[in-house]
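Each remark here refers to the structure printed beneath this line.
Missing here: one protein chain of the complex. Every other protein chain is in place.
This part shows chain A:
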């Protein structure tokens, strides 16, 4: 314990410490000399590629990928073009930028994933320099071309190439440049000698860092901090300028002789051969001696130093650790740690220390400090000591919330597990919190450390479908690509492992199987997919269309059925397509719906295929109405008649024939009499003819179309009244006995305000309707007579309601009396 501070170095008010993470497991002959090296942040993998030997271009260098602890993950000879730059994406994919602007993407186990180009302009003028950068939008690539122009893509997963404006007076390659992410866009900061420019989408703006005299000297190196907040510049006169990356504030100017800076939060690390210099805000420095060629990997809370033999982390000592371990610290955490030590020794001093903390009522603060410090310590022993102290302190507190302690224990357990030499992900707690558990699990999955990933999920109680299920899905995706095992074995293994996991997307696994050429396995796996909708796209891709169609129908999602149907329509020949639909009535009726709107002819073919004559008849009827010529319309109707007969729909056939007859009649009469008739119903035709006095033709229609007497009488009655041809009406009423009675005559006359005519028919009305008839013509007395005669209580009531009590005094009395007599019976 006493040695915790052994590797601490003061810098101003703060301390810096250098922790050894790993002794590298690799065995490099020449160290890192002449290598292209890329190490991913957040303790990610390291890629190495020996520089191309210009003298023997045929020699194929080896591309090697190692974990942070130097364990080999992949190694293969590089066969493609000259690599200018290596870099890692946020999802642990390796990017290899070639001279011609092609970017090859490999996964971290060396599997080739894809490639993309940075555009014609780049491939023509060749890549001069490249930088790979990360932003909230993903991983980006910036390229300086031989034509001294910058091309930039902010997110390689959604490539939108941007060519930045020209830098004025740029003769050769700029002395240095860097990519910044500011104001939601990526910019390039370029130094050309002593001039500094910011390039964004639209403009090239010259800038002057405050405090750095413009003529002073040329800028040879620049570096942006991990968070894009700070910027460090190094001039050829050995001046270090540190400031905010928007170049508005200067933090420090420092003079030294150095070569390669890596900038951190408000401190910069400057490295050159054999010497490492940490420059802080306070103009002090710490120097470290380096034995070997090393590279620096900037991290959120420090910088990792990777050399041929060692892997170290240089960071500012976190506040909590400093408070506790600083020599002679009297911070509550430090006292609590001391108290616990004495307690272990069974010394009464423990009590004294405790008292001291409690007197200041800082015990909960002390516990908090110990817990926090434990999180930032790398050695499990130190972590344990601190946590034990915290736990000890907790005993003397009531109501101290346990969450922080519990989650810290959990987090540390996970962190220690992934920091293990065999896993090699040296995450600090701060980095872990920043990257989130989700991403950590992804990283474990990328490394195919499935059991560990599942352990972590279970241990951290991650919800199943985000945790275990996701890992299992990845495992299964990997499993199905193993060529040596048979389909049955794999399908079984997958289903057994995944059986209890909720929310597994089998279709994704099946897609992977299909992509690696195992169609049979894919079909087997799809069977496990509970969401039939999910199965459909892949089944289509695999050309299993009948299965796809039935799955789509099973899902009930008609849009999905349409998807398949439309696909089949384009894929199959018409006959096969119709056959397939025929076996799937649901799909067939949906397709018919579609045809109804868009493909009338196909609809006809479908009915024909099914020998559905009635539908064909209906189809022709509909078609007939679209015609503008009478002959064409009648022709269609004739087809309809034929179909209706075939379908044994006598009624439909007959009525359709009637319609044809009517149309011809109407046309003929139109020509003869000039009266607009075509398209009218029989009823309207007759009404129109009556109104113009063509009684003979009406008679003919009445006979030809066998119009029922009742309706014919109504028709004539109404038409005559409409014409107010009262004489003709009276003649008509006497022509023979009315099949509709005479009440309608009364009512129709009243409707046309002719009470006089109406009265003529009242006497002819049957007894049952007499009351109504009298009332209709306003003859209350007559109505009363009729009602009393009929001894009908409700009728008497009706009449009563129409009597005015004042005027018809006598009548009311009579009616009431009659009513009473009727009621008595």
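Everything that follows uses one rule, which is that a contact is a pair of C-beta atoms (placed from the backbone, for glycine too) under 8 Å apart; a residue touches a chain by one contact, two chains touch by 3 or more; residues count from 1.
Just so we're on the same page, contacts and distances are computed from a predicted model.
Enquirer: Look at the options "AP-4 complex subunit epsilon", "Vacuolar protein sorting-associated protein 33A", "Exportin-4" or "IBH1-like N-terminal domain-containing protein" and return the one that UniProt uses as the protein name of the missing chain.
Expert: For the chain missing from the view, the UniProt record says "Vacuolar protein sorting-associated protein 33A".
Enquirer: Among A:543, A:574 or A:626, choose the residue that contacts the chain missing from this document, as touch is defined above.
Expert: A:626
Enquirer: Have a look at A:37, A:71 or A:586 and name the one touching the chain we're not showing.
Expert: Checking the options A:37, A:71 or A:586, the one contacting the hidden chain is A:586.
Enquirer: Consider the whole complex, including the chain that is not shown, and state which of A:242, A:682 or A:720 touches that chain.
Expert: Per the contact definition at the top, the residue touching the missing chain is A:682.
Enquirer: For review purposes, identify every residue of chain A that touches the missing chain, sorted by number.
Expert: 464-465, 469, 501-503, 530-533, 554-559, 562-563, 566, 585-586, 589-590, 592-594, 597-598, 614, 618, 621-622, 625-630, 633, 651-652, 655-656, 658-659, 662, 678-684, 705, 707-708, 710-711, 714-715, 718, 740
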